[in-house]
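Notes for the one structure printed next.
All protein chains but one are shown in place.
Right after this comes chain A.
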Amino acid sequence: MPYLIKLILQRLAMGAGLLLAVSALIFAGTEILPGDVAQSILGQSATPEALANLRRDLGVNEPALARYLGWLGGILTGDLGTALTNGTDIAAAIGKRLYNTLFLASVAAAVSVPLAILLGLIAVRYKNRWPDKLISSTTLTFISLPEFFIGYILIYFVAVKLGWFPSVATVYESMSFTERLSAVALPAATLTLVVLAHMMRMTRAAILNVMQSAYIETAELKGLSAFRVIFKHAFPNAIAPIVNVVMLNMAYLIVGVVVVEVIFVYPGMGQYLVDHVAKRDVPVVQACGLIFAAFFIGLNMLADIVAILSNPRIRYPR
């Protein structure tokens, strides 16, 4: 066991190092963007004096390294600073947005993960027969369509024609849980359709891979039902690759849903980040980038750890 803890600690340290590297990359990225925050805030109608005054107030005249180190110091003491553009507290603004993003991602994940695994199991059970082909072709169709297209189709039929759910998924703090669920129904459905195929195909492939093993043959020869063989004997041994792809999709649901947020007017992290990138609001971009990176690295780490726990063979070096 101490070896296992050491392994996990190693992974955590690596994650922290990665985060630091990512923060430097994001900063460099924002530095080489054309234009600056003052020009972006004031737009086409900016006078040179107003620009100069704003730049001075925002402190963007300081050297890049000083700004980077100052910001990094703030993060370590838990201070994300204030947005250059409108002076709001970044931590407070991100808190709300992050909650919304996680809510949408959780709803989408709560539907898509069990559904994908169930469909994967069914596809294996009826391999190369019509249920398998139907599941594969439908999910592959949806993954092949761009997100905005799926979104618009849902808006047109479900929101405009049928009027079941709102097309504008703005959520308010005063909303009850069920109202929130109804508001995010369409964006969550879009996301589910987008990530389903990936997870389903991976589940199917991983289980089929295990199905080649000798012990599966034994189980079959024992006379167990096909579903029992798949679920009890094959599935546990296919968990590692499945968890990997599930985590990858979870990360995507958190960091990659800008298009869906725009179409459904959902106040999540993606739109918030895009707005601030457009305005060159470096502290906010950095904070968002870092949070996204933390989720990505964290979820991948979790996948690794689950893989290690689920498979005793990779716990120890050969």
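We adopt the following convention: contacts are C-beta pairs under 8 Å (C-beta built on N, C-alpha and C of every residue); 3 or more make two chains touch, one makes a residue touch a chain; residues count from 1.
What we mean here is this: contacts and distances are computed from a predicted model.
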UniProt protein name for the omitted subunit, picking from "Acyl carrier protein", "4Fe-4S ferredoxin", "Heme-binding protein A" or "Divalent metal cation transporter"?
-> "Heme-binding protein A"
For the full complex, which residue in A:A159, A:M200 or A:V257 touches the chain that was left out?
-> A:A159
Option from A:A93, A:V107 or A:L191 whose C-beta touches the chain left out | A:A93
Of the residues listed, A:T85, A:T101, A:T190 or A:Q286, which one is in contact with the missing chain?
-> A:T85
Taking the full complex into account, what residues of chain A touch the chain not shown?
-> 33-36, 39-50, 53-54, 56-57, 83, 85-88, 93, 96, 152, 155-156, 159-160, 163, 166-168, 170, 172, 262-265, 267, 271-272, 275-276, 278-279, 281
